[in-house]
Every structure is written in structure tokens, then in C-alpha cells.
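Below is one structure; the comments refer to it alone.
The complex appears here without one of its protein chains, the remainder shown in place.
After this line comes chain A, so read on.
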Amino acid sequence: MLTTEERQEIEEKIAEYPNRQAVSIDAMLAVQRHRGWVSDESLRDLSEVLGVSVADLDGVATFYNLIHRKPVGKHVALICDSVSCWLMGSDKVRDHLCARLSTPLGGTTADGRFTLLPIVCLGACDHAPTMMIDDELYEDLDEERIEEALTQYD
């Protein structure tokens, strides 16, 4: 079941559009903000609120990169693998991070703290290589900066 808070956030968004289907993405992101991911059960709940079929919602969910249809760790680290970061050694950054957290890209650490995912250009190419952890952007990455960043998360 959706929580009152989730419902309220979704209804607020619905007020901004001429129909309920339009908030499909906002609604899934709202659920994800609270639960970390979008489960089959959440899709069914959203289907009722929005009047959009579960199949259509799943079609939308799977189209977009930032909607998680599987559980993720407590924090999500997005590592930029686009061209400017690649030129500046993002492969090394990725390998270091994966080794440091003993997790392949796409995986979640054994303690459930981090999920590591690739992401396209984060719009900070003049400070490549870059990554985001949750809502925070980290630039000019090297091993030292990665260590610094990781200490910010429990």
C-alpha cells in the first residue's frame, strides 16, 4: 500500500498536469524516494491511483535509467562512463571503486551499503572523472577523493 505521504506527493504532482497518466514517472520516482526501488506491488498500487495499466507502467519504468525495478543498496553510486570521463581515466576510477567495495559494476555490496551503477555524462566534464553518490556530485576523482567521498556514507 502507498503511504499517506507518498499519496500526497503524487496528488500534488497530479495537480500540475491535465491528466493522471502524465505523472507516471513522477509517481514512480516518489515511491523510489521512500523505498529505494519500485516493486511489483508498488506498480499495482500506482496503477490504481493513476488509472494506467501495470503493463504500461512497467513499460515506462524499464525505459528510464533512474527507475530501479530491483532493490538497491542504502546508497547508490553512479559512475560516469561517458567520453570526457573516459579520456580522463574513468576506467581506473571504476576499477578502484569496485575493488575497494568488492563489488562489480551493477552489484550491491555484501553489507547492503552501496550499489554501483554506470551513468552517462553528469554534465561536469571539465572536472572529469566524476560520480554521484545519492544526491551528491563528486568531481576530479582520484583514489584519494574516492576515499574521502566514501567516508561521508554510513
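The rule is short, and it goes like this: a contact is a pair of C-beta atoms (placed from the backbone, for glycine too) under 8 Å apart; a residue touches a chain by one contact, two chains touch by 3 or more; residues count from 1.
The definition used in the following text is that contacts and distances are computed from a predicted model.
Engineer: Given the options "3-isopropylmalate dehydratase small subunit", "(2Fe-2S)-binding protein", "Nitrogenase iron-molybdenum cofactor biosynthesis protein NifE" or "NADH-quinone oxidoreductase subunit F", which would UniProt use as the protein name of the unshown chain?
Structural biologist: The record names the chain that does not appear here as "NADH-quinone oxidoreductase subunit F".
Engineer: So one chain is hidden, and I want to know which residue out of A:T3, A:N65 or A:S102 touches that hidden chain in the complete assembly.
Structural biologist: Spelled out, the listed residue whose C-beta touches the missing chain is A:N65.
Engineer: For chain A, enumerate the residues touching the unshown chain of the complex.
Structural biologist: Per the touch rule, chain A residues meeting the hidden chain are 16, 18-19, 21-26, 28-29, 50, 52, 59-60, 63-67, 78, 81-84, 86-88, 119-128, 132, 135, 137.
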